[in-house]
Every structure is written in structure tokens, then in C-alpha cells.
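Here the complex is missing one protein chain, while the rest keep their positions.
Note that the chains are named A, B and C in the order they appear, and that numbering of residues resets to 1 at the start of each chain.
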Amino acid sequence: MNKNSFAPVPPMGWNSYDYYDTTVNEDQVKANAEYMAANLKQYGWEYIVVDIQWYASGAGSMRDQFQYIPFSHLEIDEYSRLIPDPKRFPSSADGAGFAPMADYIHSLGLKFGIHIMRGIPRIAAHLHTPIKGIAETADMAASPSSICGWNPDMYGVRNNAAGQAYYDSLLQLYASWGVDFIKCDDICNTNLYRDNQYSARHEIEMLSLAIKRCGRPVVLSLSPGPALIEQAWHYEKHANMWRVTDDFWDNWDLLKDMFRRCELWQNHVSPGCYPDCDMLPLGTIGKGFHKERQTEFTKDEQVTMITLWCLFGSPLMLGAELTKLDDWTLSLLTNRAILNLLTPECRPKQIERNEEYAVWTAYNEKEDGFYTALFNLSDENRIVEVSIEDLGAAVMGIQIGDSLHDLWNDKTESVTDGYVKKPLPPHGCVIYKHF
Amino acid sequence: MNKNSFAPVPPMGWNSYDYYDTTVNEDQVKANAEYMAANLKQYGWEYIVVDIQWYASGAGSMRDQFQYIPFSHLEIDEYSRLIPDPKRFPSSADGAGFAPMADYIHSLGLKFGIHIMRGIPRIAAHLHTPIKGIAETADMAASPSSICGWNPDMYGVRNNAAGQAYYDSLLQLYASWGVDFIKCDDICNTNLYRDNQYSARHEIEMLSLAIKRCGRPVVLSLSPGPALIEQAWHYEKHANMWRVTDDFWDNWDLLKDMFRRCELWQNHVSPGCYPDCDMLPLGTIGKGFHKERQTEFTKDEQVTMITLWCLFGSPLMLGAELTKLDDWTLSLLTNRAILNLLTPECRPKQIERNEEYAVWTAYNEKEDGFYTALFNLSDENRIVEVSIEDLGAAVMGIQIGDSLHDLWNDKTESVTDGYVKKPLPPHGCVIYKHF
Amino acid sequence: MNKNSFAPVPPMGWNSYDYYDTTVNEDQVKANAEYMAANLKQYGWEYIVVDIQWYASGAGSMRDQFQYIPFSHLEIDEYSRLIPDPKRFPSSADGAGFAPMADYIHSLGLKFGIHIMRGIPRIAAHLHTPIKGIAETADMAASPSSICGWNPDMYGVRNNAAGQAYYDSLLQLYASWGVDFIKCDDICNTNLYRDNQYSARHEIEMLSLAIKRCGRPVVLSLSPGPALIEQAWHYEKHANMWRVTDDFWDNWDLLKDMFRRCELWQNHVSPGCYPDCDMLPLGTIGKGFHKERQTEFTKDEQVTMITLWCLFGSPLMLGAELTKLDDWTLSLLTNRAILNLLTPECRPKQIERNEEYAVWTAYNEKEDGFYTALFNLSDENRIVEVSIEDLGAAVMGIQIGDSLHDLWNDKTESVTDGYVKKPLPPHGCVIYKHF
Partner (left out) sequence: MNKNSFAPVPPMGWNSYDYYDTTVNEDQVKANAEYMAANLKQYGWEYIVVDIQWYASGAGSMRDQFQYIPFSHLEIDEYSRLIPDPKRFPSSADGAGFAPMADYIHSLGLKFGIHIMRGIPRIAAHLHTPIKGIAETADMAASPSSICGWNPDMYGVRNNAAGQAYYDSLLQLYASWGVDFIKCDDICNTNLYRDNQYSARHEIEMLSLAIKRCGRPVVLSLSPGPALIEQAWHYEKHANMWRVTDDFWDNWDLLKDMFRRCELWQNHVSPGCYPDCDMLPLGTIGKGFHKERQTEFTKDEQVTMITLWCLFGSPLMLGAELTKLDDWTLSLLTNRAILNLLTPECRPKQIERNEEYAVWTAYNEKEDGFYTALFNLSDENRIVEVSIEDLGAAVMGIQIGDSLHDLWNDKTESVTDGYVKKPLPPHGCVIYKHF
């Protein structure tokens, strides 16, 4: 099993976090899946991912004090493995776990993903509960000095046989449910440990091995960011996607900073290996955070975000509550000309970036097509331009007279004077395909 | 209650760690106390301190794998407070705690101290056990992201009312036992948190307040080091002693480095406020570590250590198993001329330090007496000297013809040529009193 | 010569920087000296210090681009030593140097100081000019990789015989002029070298030795700050004062931050050894910076500043143009009750500090007198108070019924209820003497 074959293109899907925080339930997941199957699937959207604390029965009930209630009750099976809270996920009762939900989602032609925290439940370690298939108990797999700085549920796993047995058993269970995608958290950058932000390196390897052993192609997504560029090779070897940013929200400063992050990671996109720009905070979001709202991104900013994520090759995970999706947002997510960019064969290349603007190109090997995108990063209207000489390195043979197709506006322009240029609104962009 | 009055001179005593590690038991503590009462008390030695994990029943039983067994059974009372393991401390059974032991030690004319880890037992937080006097349970006092990097027993305490109630109840209990001295660990430098090594600042304040409220003068000693010099004022305000070094052992490099640390902290010794150079690894040590041995310090190094600790004004805590004390070591600990230095009125002042030697003076305000110490820090025989001009700033009025009394050798020399000087063996020293 | 005897009390004086920047001339210095002799001398003010670039002929002429013009013409004698620009200091012509100016200032009963940059002029190194008394030339004394990050004039001096000869010759010259005070810059914290901010350690020692050798008691003041607390002993051994802050100006945030700095350094004030809170930006300042203004401190802030500097024991250097001093500012500088605090026998001790307020005490050994100061650090009117229990450690025997003399308002209050307390305006303070 070559893990790169599990995700031949950047995964596209929906994730419960941006709208529900820790509180999503079975009906809500299904409703989003149904929307996706009906409206988005034909454009490539296929993953439905249940994010953090689906195993915590009180999740969200003390939101004024805690995002994650410390030392609260977690659902755990006889082998120290977290299982869904049956109150929120009724179909999971009686040991069924997420299998019924996964079946339903598969029946819609979609794929099913879950979020996990790195490690083994703390309470399992304290209570010395069993690990499947071995005599040692959870206290021997758990590392008491390895915790997450922001979530209280787990201890990191030791680099020993008991730890591997635990992860193997975890993947067996989750594979038996039909899980297609795991977003593992507190693992990509263990930022509590400032001297060793890659302290969970061995847990990445253990998870990767457990996936190989489980016999099911499970896409492995690592969080949170920023991923460590000096570990790029290790991410590429063991995972399918890794977050290159802290949590991304609907804020221009964060979006502007993504240009820097994409610059950093542009050489690291290849089949099965995707630097991850994080979820798209579009449409209606924030309910679980007690801040339900329409995205605070302007339309121009939304177009810029989608363009950058697609051109760069990032996975696309929708944060919006899909059942509330408006037409305009839907149009963003179903533009085939733009989504066509989203393939590892479409090599991104930044031509220029400063505080005022950025210029990127992409070369789609599959179709032998060239793209150029101009971004206005400033707060004013601005003509952004790039000389065909500067484009030369990336876009072979571009010259005066060539045609340019504006993908978002579906109209054709041409190179008239040695420059590709466009007047752009603040935070806006244009992306051209060359002919 | 002014905490400075609890320790008008630097505390002198014995601590179980260097010999027993985590394993000391009641009979062993008593035997050491009896030795102290019979042989050392008249020289000022008075504290008997039981070090780490007196509450852990399996302590020491997996020493090849763990110094502190993770998730092991700890003795805890109904209010989430650690109590002695009754197997090792039989007199503590049936709720007596350390009261019988403290009584016995007090009956010998000595004082009784215990080691604690900052925080509340992790298991108490996970099991939501009660805190005395309030409705909230341990999970509301414990901070799930505050742990010790090297000991698995506790969670740090939140800076809230539940946390203060817990610490208040802890001091009530320990004061009721007759505890005179608390060495609190993982609090002086919380080195897991590299960006905030003073992350337990509020717990120092909470402990200080709990001591005030408990009504008993309990000396507060903070570990581990190195203490943070920029927090000097805060230590001085809330504690009686604070470790200026990591764990100190019988190794010349560590001893040599103490000269640097004493240089740093010399202005911070005052009544009730003592930078702590750590325990004296003299005599027989190391049994609990499976390395029982005579101290690896040479006799010259031992003399140097005692001289520096006394002149500087550090607390003196013996690491030796007292029942095995040899005559020579005993003589080191009972030299009244040297111990006489150990008063906060004896202001230390470094005159010079480099890789080869150090010169220190002390001015004892109480007796209006001047002292000069010469230390050979090099690995060869060496004449160490200081000009009376350089001494001038500290030792007012020293001149040619003055008499110098060599305290260790009890003989008198005189200043003949403008220098105080002495041929010294490697790592050796001389200390003079001026007349 | 014991350097501590050169400055038995914290130096008080005037410095040209805050008003003139790099541009002060002979007449201006004299005018300020005359004002001091007539109006301030009787209160202890005695130093007149000419600050940076008195040797640079074009100083200030390109102020829009450069504070210090790079590679500009500097006045240098035949031995690679900087001498005054004769255009600005006419009496210095023909090799007289600052001797005539020093003579004049001495004739007023005052002392004369100059600013120097650590090192040897860069141009001297490049031109291989002589060093007095040795065959080697300036290129052998200069260290090409030791520069100042903000002033282009000098290279640091190597730790070799040529370097010491240069510094010896420098002090000979400046002592021959009658210089009483040297403020050496880029030496206390060489902040360009982030891994070694004490990279000029050897130059401090070389200067200290050169002062000893020159035969004149020259006070040594080290800049810029922040001084490194871990080097406290070294400053105390070699210098008389050292800056504990970056450049201090008339800005409340900077003043508030001085409370933190004074907390850090309070144990390091002793005869001849003064942590330096920097110049007092009072009265009229800023002309040389093209921002001539009355200090932007409120009156309450000015009182707070003077109180803290005096109670703490900092040197007092006036930044104001003295010839423009208003009556109110003059009254601040001539309050004998406050200035009486300024002695190393007046030991400062912080009792409490948080974001809202601070409480300090001082015990004046000379007069056996106790002082308590309350500071309102908040932006609102606020009653600041301290319990007599908390004061206890520092102010022995204070009790209900004791009298308190408010030094600034010259009126007497009494302790009525176990607290010393006072309603204070934003950024205001009160200081009491106890009876």
C-alpha cells in the first residue's frame, strides 16, 4: 500500500469545526452529507469529516469557560479507544461506533473522515485499562510528560511496543467502521514543547505504520500548523496533508499571510503530498463558538482565497454549514475552470510577492496549460502587472499577442505590451489561462 | 506573621534524597534524626526533611525503568491531599499522617520537613474528588495543561478560588501534623515551559498565602533550580529559600559552576531570604539510585564546598546517610569557626573570579569581623593571591602586618607584603579571619 | 584608588543630550554650568556632562537623514584620540582640548564630564595612525568585527597590549584636561551582538584599569541599557553607574516600566555602585532632535519620576536646558526632603507591584529613618494602600497611631487603621517619612 495512492488529488470536502466547534451531531453531519451529495459531489467534493470531541458527552456545555472541558466524561471502549458519544450519535450505540454513519455516507457516494487527538485517553492511563491484543495496559503506552497544550483529553504515546499496539488497534477499529480519512491533531506541531515542536515525530511514524497494517486506504491529515519546513521530507514520507498555518479564520491578515506560507511550501506539492492551507471559512460559520455569522471575508477576498488554494494545490475543506449555503458561495465552489487547477500535476510557482501584490503561475502538466494569477494584497485599488520577461522562467514562450482567458469572468483578453496586467480591487485577484 | 522570622538564619538539616531517592521509610528517618540530635544539634543542625514520593506505595520498585512510576498508586485522603504511604510510614496509618513522626522529631529537639510537588494529584482531578470546605471538586482546581516535565504525579493548580482552597487545606493538614518546613518542587523553575519558566508564579503566591493562613511558621523552600535572577524580588517576598542550581551532585564541574551562581546571587542573601546551593553530597550517598558510594568529592573539594556554602549564606542540607558518617566528614560539619559564618549578617562579596581561582570576602556585621577566602579552581597546585588594594573595597583598613587566622587549620599568619596569598592544592581553599 | 570613593553618593548633574542631541557648543555648556552653579549647586547638583559627538565637526547637519553622519570628519589628535571640534569648542583649539572648559567649570565649583564611544576611531585603524607610547599603530588595537550598531565612529578595541595602551593614553589625555566623569557608550549592552550582548566585557576592564592608572578619580558611567542583570557583579566591580534601561524619554509607558527595572536592580545599590535610570527629561528638551518641547510628562508623572529615582538611589542627570527652567521644575529639583533620600545608605525595597500600583519603602541607615512611597500606576484616580503587616518586614515597628510626614506636601498624617493609604491621581504618588 503506497499512501500516496490514497489521495491522488488534494482532498475536497466538508469539516464540522468552523460551524459546530465541538458540538456536531449525527443529524447535522448527515444533512451536510446529503447537501454535498446533491450539489457538490459532481465537482469533486467528497469528504465528510467529523471534527474534534465526538467522544465527549458534555462537549460545548461550558463554552463560556472552556472550549474543552477538563477531566470530563469521554466515551471509551474496553480497549482504551475513544468511541462516539451515543447521545449525539445514536447510531453508534451498542458498539456500532461510526460504522452506521460511515455506511450512510458511503451510500451517498462520499467518503467519511474523523478527527482524532494524538495519544491515548489520560483516564485510560490512570485507570490502567487494557490495550487490545497485549498484556500491558494503557499506563505503559502513555507518556505522562507528553500532553497537548490546549486540549486535556490525551497523553502522547510512548515509542514502544505497547504504544504501537494501541495505535494498531485504533486503526483496526476505525478501519472496521469504514473511516476513509483521519485528521490527527496536536501532532504536526506540538507547540507546547518550544524546544522540540516535532516531539511527536515517532507518533507520526506509528500512525503511518498502523494505517499500512490496517489494510484500508486511510488518508492521514496532520494538524495543527504551522508545519515545520525543516521536517518537510518527513511529512511527505508519512502523511498525505499537513497544516501550514495555525487555525485559519475569516480575517484578511491571516489570508494575506497565507501568501508567505504558500511561497514557503510551493515546492512540496506532489501526488499524495499536500501542504494544507486549512479550512475555507465561507458561508455561514461560527455557531458552536457562539458567534454565528456570514463569513467576514469580502467577495473579493473569497475569490482570492479559492484561487490561491486551488492554484497552490491545497486540500479544500469547507467550513460552511452546507444547508445554509447561498448561491453566490455555491458558485465559488462549483467553478470547474478553477477547480481544474487542483491537481498535483499543476505545479505552482510564485513569480513575485511584496506587501502590495503577488504574482503566481501554475503549469498544468496534464493539459500542458499555463496559468498566471495577479493578486492585489494592498488596501487600495491597484493595477497589478508582471512583465512577460519575468514570467518567462515559468511560462515558456509567452509573448505579445497571446490570448489570456480570465477564468472567473470567463472572458478573453490579450497581451498587448509586454505585460500581463489588470486593475484590481483591494484584496482582489485575476487568474488567466494562456493560449 | 512575617515569613522572614521563620528562618532567621539559613536552615541547616538533613534531607533523605541523596541517599534514599524515593524510598526512605520511617525507621530510616528516625535513625537519621537520632544521630542528628546526638551529634549535630549542638552545632545548629535541626531540620529532618523527608524528600519526594513519601505518598507513593510502589516508589523505587521499577528503578531500572522509572525514577517515578507513571500512573502508580498514590495515597490520598478524602480531600484530594497526599498522605504518607502507611507501608513505609506505619505510624501514619488511620489518618495520623506525619503527626506521630513530627512529634517524635520534635521530641528530639529538631524540626520536621517534607517535600511536596506543586499542584494537586492528577488522579484526583480525573476522579473529581472533593476539596475540603468547598463544593467544587479537584477537576476545577487542576490545570490540565500544567504538568511537571519529570514527575507524573500532579497537575498544577489554577489561579482561582478552588485552587486557593486546596492549598489552604493542604497547609492546614500539614500544619496540623506539625510540619515546620516544606520543600516545594517543580515551582522555582518550571523548565518544561521554555517560554515561561516562571509559569507557577501564582502557585508560589498561593502557597505563601496558605502558610500565612495556617497559623504555623512553615519555612518555604522552592525547587528546582536554577532560580531565575529576574524573579529575585518575588522569591524574596514569598519564600525563604530557592534553589540556584539544578540538582547538585558530587562532581567538580558542578561545584566549580557554583562559584558563578554565587557571584550572581550574592546580593540576595538577607534574613529569611536564602539563595539555596542545594544539598551537600557528602559521606555515604546514592543507595536509592543503585549507586551507593562515598562522595566522589576529594577532601579538598569538600572543604571548598563547605566554605563556599557557609561564606555565601546558603542553607545547609546534608545528603549523607548520617548513621554511616565517618569522623572526617563529621569534623567538616562541626567546625564552629566555619559555621559561625552562616548568618545573614555575614555579607558575602566576591572580589575576583576567573577559570583559575576565586577570591571572596565576608563581613560579619554581628561581630564586626572580616573574612577572606581564596579558592584554587584550577587542576594544578597554585598560589592564589589578592592584593590588599583589591581587598580594600570590602575589607576596610587591611594593611601589611595584620594578622590572619586560617579557620580550617586553626593557625595564624600575617600579611607581609601587600598580598593575602596561599599555595593551594587543586580545588582547595583557605579562609582567613582578619585581626 | 578605590573607584567606589569617586562617587560616594549617586552623581547629580546635567547632560547635554536631551536638549542638544549631538550639537551642543561651548557657550551653551557654559551657560548651563553657570545656571547650575547659581541655582542648583547648593542642593548637590554638580556634574556638567557633554554628550555624544563633541569631536564631529558636521554633527547635526544632516539630521533629516542621519543622527550620526557616517564616515564624516572627526577631530583626532596625533595619537588616534578624539579631541573636541574647535569650531564648536573654540577654547579647545591648538591642542588645549577640553582643559579650558574643564577649568572654567571647576572654577564654578562643579565637575566636568564627557561622553565617549567605546573603541578607537575607525579612520585611525584604516590609516594606521600612531598610539602613544608604543610602536604598534591603531590597526593593531582595533577589532574590525566589533562595531556599534547605531553609531558609525569607532571600532571596538582588541583585548591586547596595543588596546590597553590606547585606553591608557586616552585616560591620560582626558585626565590631563581635568575630566571628572566619563559616560562610555556602546559598552554596557552591545546589543548588535544578540548572542553576546556583553561582548565588550574586556573593554570595561581595560577602561577601569586605565582610570586606575591615570591617577585621577574619574567616575565611570556605562551605557546604553538595559544592563544585563547576570553581569551585575562585573558592573559593580568596574564601574560607578550603569544604565538599566534603553534611552528614557518623556513617555508614561517608559516610566511605568522603570518600576519593573527598579524591582530588578534594587539589591544592587551600594556606595560607588549605582544602577542608572537615565536622564530626567524635564523642562525644555528636544531641540537638537527638531522636536523642541516642554516635557510631555504631567506634573504628577514628574513627581513620580523624581520620587522613584531618589528613593531607588539612581544617579540624577538633568536633560532640561537649564537656562529655560521654569519655577515649578526648579522646585522639583530643589526639594531637600526628597533629595535627602539620595544616598546609598538609603536602602530601597519594593513591597508590592502590579499593573495598578506599586509600594516601596526605604530605610536610611544614616539617619535611621523609614520611608514609604505609594504609586498609582493606573490611568484612574485610585486609593493606593498597604497594610502595616505587609510593611512590617521592611519598616520595623510601624503601628497604628504612628505619624507620617508627606514629603512633597509637607504635612503630617497618621496611621489610623492598620493601613498606610492615600487617594492618588493617575500616575501620581505620595512619599511619607515615618515618626
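The rule is simple: a contact is a pair of C-beta atoms (placed from the backbone, for glycine too) under 8 Å apart; a residue touches a chain by one contact, two chains touch by 3 or more.
Owing to the predicted nature of the structure, the values given are computational and were not obtained by experimental measurement.
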Visible chains that the absent chain touches, using the contact criterion stated earlier: A, C
Hidden partner chain, touching residue among C:24, C:123 or C:338: C:123
Among C:130, C:152 or C:426, the residue in touch with the chain that has been omitted: C:152
Selected residue (touches chain absent from view) among A:64, A:78, A:195 or A:230: A:230
Contact with the hidden chain (one of A:266, A:295 or A:340): A:266
Touching residues on subunit A - with respect to the absent chain: 2, 4, 229-230, 232-233, 263-264, 266-268, 272, 350, 389, 392-393
Touching residues on subunit C - with respect to the absent chain: 70-71, 122-123, 125-126, 128, 139, 142-145, 147-150, 152, 192-195
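Please note the rule applied: only the chains that are shown with their structure count from here on.
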Graph class of chain-chain contacts, one of line, ring, star, complete, other: line
Closest chain to the centre of mass proxy, which here is the mean CA position: B
Cα-centroid distance, subunit A relative to subunit B, in whole angstrom: 52
Subunit A: positions in contact with at least two other chains: none
